[in-house]
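Heads up, one of the protein chains got dropped from this complex, but the rest are sitting where they should.
Then we have chain A:
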Amino acid sequence: MVKLKSNDDKEFEVEEAAVIQSEMIKNMIEDGCATSVIPLPNIDSKTLIKVIEYLNKHINMGKAAETGEEDDLKEFDEQFVNMGWEELFDVIMAANYLNIHELMELCCQSAADRLKNKSVRAVREMLKITNDLTEEEEQEIINDAPWAFEGPEIDDTVN
């Protein structure tokens, strides 16, 4: 077992087989630096719980194809990324820091899929971004590629 500590001082025990999906922790273990608790100053407990949930589920991912658990994992992944933007961003930052390639891939792809067809207005509202471009600057961007701003697929809803 490996002990992880979040930045709000909560400790979690994770099986080594699960936690080594994180390249960062795998390297620490190989270098003998993981003898006691591993502090994770960038990750809060709420996010760490999500990450550990993912690691535990994907512990035998290599064998999933043989045991026919692929569909089950796919369903888990779909459910897993079903979270709010702030939460999703926190998990991506944690996956980036811990260097968990598959989790990074899953969450970034989900974010990209959600954003892909959104209108500019919807993106600003969803991610709470203030528009600091002048009207002229904005118009210039639209004039450069007007087709990118029109079409039936563009979605102005916020969710």
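We adopt the following convention: a contact is a pair of C-beta atoms (placed from the backbone, for glycine too) under 8 Å apart; a residue touches a chain by one contact, two chains touch by 3 or more; residues count from 1.
Heads up, the rule we're going with is that contacts and distances are computed from a predicted model.
Q: When you check the chain that is not on display against UniProt, which of "VPS9 domain-containing protein", "Cytochrome b-c1 complex subunit 2, mitochondrial", "non-specific serine/threonine protein kinase" or "F-box domain-containing protein" does it turn out to be?
A: Hidden chain, UniProt protein name: "F-box domain-containing protein".
Q: If the hidden chain were put back, which of A:3, A:57 or A:124 would touch it?
A: Only one listed residue reaches the unshown chain, and that is A:124.
Q: For the chain that got dropped from the picture, name the residues of chain A it touches.
A: Spelled out for chain A, the touching residues are 89, 92-93, 96, 104, 108-109, 111-112, 115-117, 119-120, 123-124, 129-133, 137-138, 141-142, 144-145, 147-149, 154.
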